[in-house]
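The structure follows.
Omission of a single protein chain aside, the complex is shown with its protein chains in their original locations.
Coming up: chain A.
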């Protein structure tokens, strides 16, 4: 077992523990056990899964949940392009590797230099997280069923903490901090007048406008930094 393989497997173990809280929170948000299982098995992208159940828990519509989870997965498209450039899986492998393309598998592959190692680390990490995350989801959802009062256990506080934990590694310079503050303010200020979940999509519009207004100013430097930021990010 190479050091990189060990890292991939330990990432998988750590992320799987987090799958426990996804399972419990999803059931607490009003999804059934099988809907929760479907999200982990078929959607399989932690940030998007939490966005989906978070918006439903806040009283948002299914459409808003769908929109936010899809937008949050936009970065997976970028990873997929990078994986294609590194080892271009073909045939059925392409369809399976698409499903396994998430923060952890992409980050671990990108941290390697040898093409063969990259391919292997992508698969080890991707499959490791897939198996662990799905097993943990089922256990969490089953335990969650016994949680009579999720708020007394602070599960809503756990969601807040989880999203802050996902955001945190990206706040390494002044620009993301500024954008995060603006996005949070826009969200809180528009929440009283818009249907639940819609302010999140408004935040995406803010980000797109931000990127277009500041284009050319820091494009090159930002895109090299993008890779580094992604390496730190969780599911």
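Quick notes
As a convention for this text, contacts are C-beta pairs under 8 Å (C-beta built on N, C-alpha and C of every residue); 3 or more make two chains touch, one makes a residue touch a chain; residues count from 1.
To be clear about the criterion, contacts and distances are computed from a predicted model.
Per the UniProt record, the absent chain's protein name among "RNA polymerase sigma factor", "Branched-chain amino acid transport protein (AzlD)", "ABC transporter ATP-binding protein" or "Germination protein, Ger(X)C family" is "Branched-chain amino acid transport protein (AzlD)".
When the whole complex is considered, the residue among A:9, A:33, A:138 or A:207 that touches the unshown chain is A:207. With the whole complex as reference, residues 14, 17-18, 21, 30-31, 35, 38-39, 42-45, 47-48, 50-52, 54-59, 62-63, 65-66, 68-85, 89, 94-95, 97-99, 101, 151-168, 170-171, 176, 179-188, 191-193, 196-197, 199-200, 202-204, 206-208, 210-211, 215, 219-220, 222-223, 226, 229, 234 of chain A touch the missing chain.
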